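With one protein chain removed, the remaining protein chains of the complex are shown where they sit.
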Amino acid sequence: MKSKKSLSIICAIAVTLSTLVGCSSNTAGSSSGTVVVTLIQNKVEIQSQLEAAAKTFNESQTGVKVQVLGSTGDNLVTTLQSQFASAPAKAPTVFTCQSGSEFDKFFKYMAPMDSAKASKNIAKGQKDDAMKNGKLYGLPLAIEGIGLIYNKAIFKAAGVDPTSIKTMDDLDAACAKVAKVKGIVHPLAFSKETYFQFMHPFNWPFAVMSNYKEVIPKVISGQLKLKDVPEVKQFANDLTKLKPYTNLALDSYDDQVAGFAQGKYAMIHQGNWAQSIIDQYKVKFDYGMIPMPVNGNTSLAVGNTNFFHVNSAATKEQQAGGIKFLDWLLTSPAGQKIVTNEFKVIPAYNGFDTSKLPVLAQEVSKYSKSGKTVPWTFNLFPAGVDKDCTSAMQEFYAGKIKTDQLLDQIQEVWKNAAQK
Amino acid sequence: MNKKVKGKITTALFVIPSLFVFINVVIIPFIMGTVYSFTNWDGFAFKGSSFVGFKNYSDSFGDGKFLSSFWLTTKYTIAMIILVNIIGLSLAILVTSKIKYKNFFRGVYFVPNLIGGLVLGFIWQFIFTKLFQSIGEMTHTSKIFFNWLNDPTMAFWALVIVGVWQMSGYVMIIYIASIQSISEEVLEAADIDGANKWSIFKNITLPLIAPGFTISLFITLSNAFKQYDTNLSLTNGGPYGKTELITMNIFQTAFSSNKYAQAQAKAIMFFLVIMVITIIQIYITKKREVEM
Partner (left out) sequence: MNEKVKGKGKSKSPKIIVILGFIVAAITLFPMYIMVVNSFKGREQIFTDTLGLPKSLDFSYYLAAINKMNFFQALFNSLTVTIISTVIIVVLSSMTAWALVRSSSKIADIILMIFIVTMLIPFQSVMIPLMQYMNSWDISSINFSMINTFYGLIFMNVGFGSSLAIFLYHGFIKGVPRSLEEAAMIDGCNKFQIFWKIVFPTLKPVTATVAILNVIGIWNDYLLPSLVLRDPNLRTIPLATFYFFGEFTIQWNMAMAGLVLTILPVIIFYLFSQKYIIKGFMAGAIK
């Protein structure tokens, strides 16, 4: 019968096709001694450049073949989770994950990396988050800096000298002047994503403390009330005063940067990664980065959350191959050039030529080289608090809760999150 | 061979392939997940986990957000069921009637369903935020046209609107198939008898498409309860975490808070509740079905 015949033809084709494709997909396992190393990461901005780098590396030698896999931002953790849960040996050889709770989560699959050449050149303070029990378990790629990206032309028109902003009150005064400039909708803009709305701003009060490593655990356990920590209380009060000059964190990251590029916002609280987006607007004004003057602070918050780790369940040859690639990328002249010129990131290492880096990266580099940096402390915040704390921030900005309530809510979220 | 036994074997042959795949892809992992929910599984290899009884279940109740997102999902589902079925049925009637361009309409109304939920959420996010804002500013109707996603109530309705937009075409197709299966003789007979269009619809069409209604109700119910993709891309649970539906809450519990076993417990409870609700629903609607 007609339909039965065509059905059987379809089935025949189906089976043939699937076996064909099923065969061609197998690349794991070596052919004649070449070790295949897989690498996965989720910074979409450097994905294609990384693939090109791998190609160059593969062509430059014959022992190791690097295959770059891909993933979207939030899907990476899910993917890694499921692969490590089912067959760790087949999970990617080199993978990235965030410091803090993700690091702890995947720690049992990380191999020590002290043998890497690159580990000797890591810039000051940048390897702490990947150290455990005295050994190094990850290699950073880039450092990033957070601060206030500001429009130099608007500052000039408002008569504000960026170097004069040394306290939060100075910032308020500057905002008042800037607000009068034509075209300004808000002097200062935050963006609404969880990390940008809560984690990064709330980093400042802790980052300027010398003993944040003791304070944060005490807050989490409830020993210390968040609203009794003077730096934090002060910051929350400062934010309340600053609020009227801001966009109340109502914009998405895209819109926040768009607003900056169009001259609607004079300052945005962001990191140097915004560079690639600003570039797409081909802005005509000069811009730079200044610190958030919390407690008289004059440093940018510099840190790094993305480390490359090596899968300890992979074969010894694969692990060595992964380290070989990373060393090539981070210590060889060819690799280093790719990092600065193609990835356009600020290397977390000494010995790089950073002169070709774009504007914001240069600013961060400047502060970093002169030691004017404060750390990223939010890696010590408990896992998964970003979402609920951001909800509290939203209520705060909407005027529904005041500083004490805000701090109490944040602490409540931290306490709940830390309970097993 | 005994004809009856032969019959049973043939039946088995018809059923076993699906059953085999289904058991291995759905049933077994589900059982595994259920077992995990009674342990302190850390999300990785199961070896080394120990039983903790009902701890994960009781902990879930301690999580206030679990209960509130459950309640929110219920409200969302009710709104969806009502709107999607009314609109879907109306569209189906429109498209099976004698009006001009009906084929074009039928084609167009189904298009939203072609797009994945994730993508949909992004596009509609843009509409509810920037587009609404500019319309409001331009026409001075900012009381109606503002950034809906910044207000908990409007954000909820935004979710409903997108869900309805996406699912109406789907449900429309089910109703079309249902309407088309009504024999013309019955309709003709009623028409000859002098019944007007509305009474034909009420007394003949509606009861005869009852199977379609059962199916569509069940599908809308299950899809609405399980909603995740659009929730993620449209509101991401905001503002203030007030539009976090239940699947998102479960996902967060697992992957963000690292409480994998507890997430499994939540999922099991979620599943049980829906199962009870839908069994009740099917039981009630089946009673009213007219089988030919």
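By letter and in written order, the chains are A and B; residue numbering begins at 1 in each of them.
The definition used in the following text is that a contact is a pair of C-beta atoms (placed from the backbone, for glycine too) under 8 Å apart; a residue touches a chain by one contact, two chains touch by 3 or more.
Predicted model, so just to flag it, every value in this text is computed and none were measured.
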Listed residues B:N40, B:S142 or B:T278, member touching the removed chain: B:T278
Absent chain, residues of subunit A that touch it: 1, 3-4, 7, 10-11, 14, 17-19, 21-23, 25-27, 38, 42-45, 47-48, 67-75, 78-79, 81-83, 85-87, 90, 193, 195-196, 253-255, 258, 262, 277, 280-282
Residues in subunit B touching the chain absent from view: 7, 10-11, 14-15, 17-19, 21-22, 24-30, 32-33, 36, 43, 45-46, 91, 94, 96-120, 122-124, 126-127, 130-131, 134, 165, 169-170, 173-174, 176-177, 180-181, 183-184, 187-188, 191, 197, 211-212, 214-215, 218-219, 222, 225-226, 228, 247, 250-251, 254, 260, 263-264, 267-268, 270-271, 274-275, 278-279, 291-292
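Criterion: only the chains that are shown with their structure count from here on.
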Inter-chain centre distance, subunit A versus subunit B - centres from mean C-alpha coordinates, in Å: 36
Touching residues (chain side subunit B, partner subunit A) in the complex: 43-45, 63, 65, 129-130, 147, 150, 237-242, 252, 255-259
Contact set on subunit A toward subunit B in their complex: 77-78, 81, 84-85, 88, 101, 105, 108, 192, 250, 252, 255, 383-384, 386-388, 390-392, 394-395, 416-417, 420
